[in-house]
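With one protein chain held back, the other chains of the complex are shown just where they sit.
Let's turn to chain A:
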Amino acid sequence: MKPKDLRTELLPVWCTGCGDFGVLKGLTQALSDLEIAPEKLAVISGIGCSSRLPGYVKAYSFNTIHGRALPIASGLKTARPELTTVVVGGDGDGFSIGLGHLPHAIRRDINLTYIVMDNGIYGLTKGQASPTTELESKRTRGLAGGDEQPLNPVLLVLSAGCGFVARTHAGNMPHMREMMKQAIEYPGFSFVHVLAGCVTYQPRNYSDQLLQRSYELPAEYDKSDLGAAITAVRDGRFALGVIYKRPLEEVAATAGATADEDWTPPDAVLKQDLPTE
């Protein structure tokens, strides 16, 4: 299937220039590369501009409750482990109201791919500071929370023990396609941090600012070294690429029963909504 065949007929309601368009494109490209058919795919989100993405992908998709995409997806994946399950959402959804679920999803290591479109703002509710809004920007724009330090989400997932952690920029299509592909292929919980622009509630050149602070991890970078990963995400710049990937032999040893792909659901469940042709 071509990437465009993985799109529904719904037209995105995002603003022209929104980083979320790139993510939609990158995700459908990665799914197409991996030959994942719509009937083998579930895309789950919470609430936010970014969380509208499932409606635009041809899949079993579910726009759920603000902050609750991870536990809902965990239940779905447990019942239907044969479905590739991608969870998408924003920085507010994932790092504010829903943050409590993140370390637990990581600990459980259910085979989900969690893509966060981090635009550093609550977009849908019209531009309040999010946990990743920079201090400086809150102060100059007079947003509430000007004295609150921003969160480093990548450091957080690394310290919670996430087995696959990558970062990409919504304007870099080939890179994003590759990161998403690798994340989906990884056989445990994987996390992709997408630096996404918001043209309406961030400065016009915000996406470029993010890019200027970014650099691609060099070829010699050892992504199996957790210590190196933690160092790489603490220097105030945005390291792009696979930041950490737990070696697969370790994954097999630690993966819990819930990640068991061989478990088969009862017949009645399997038959219910599979395509008939």
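Please note the rule applied: contacts are C-beta pairs under 8 Å (C-beta built on N, C-alpha and C of every residue); 3 or more make two chains touch, one makes a residue touch a chain; residues count from 1.
Throughout what follows, contacts and distances are computed from a predicted model.
S.K.: Which protein name, taken from UniProt, belongs to the chain you can't see among "tRNA N6-adenosine threonylcarbamoyltransferase", "Pyruvate ferredoxin oxidoreductase", "Transketolase, alpha subunit" or "N-methylglutamate dehydrogenase subunit C"?
M.R.: "Pyruvate ferredoxin oxidoreductase"
S.K.: One chain isn't shown here. Among A:63, A:78, A:200 or A:214, which residue touches it?
M.R.: Result: among the candidates, A:63 touches the missing chain.
S.K.: Of the residues A:148, A:208 or A:250, I need the one that contacts the missing chain.
M.R.: A:148
S.K.: Hey, which of A:32, A:128, A:152 or A:209 is the one touching the hidden chain?
M.R.: In the full complex, the listed residue that touches the missing chain is A:128.
S.K.: In the complete complex, which positions of chain A touch the hidden chain?
M.R.: On the side of chain A, residues 47, 63, 65-67, 96-97, 99, 122, 124-126, 128-129, 131, 142, 144-145, 148 touch the unshown chain.
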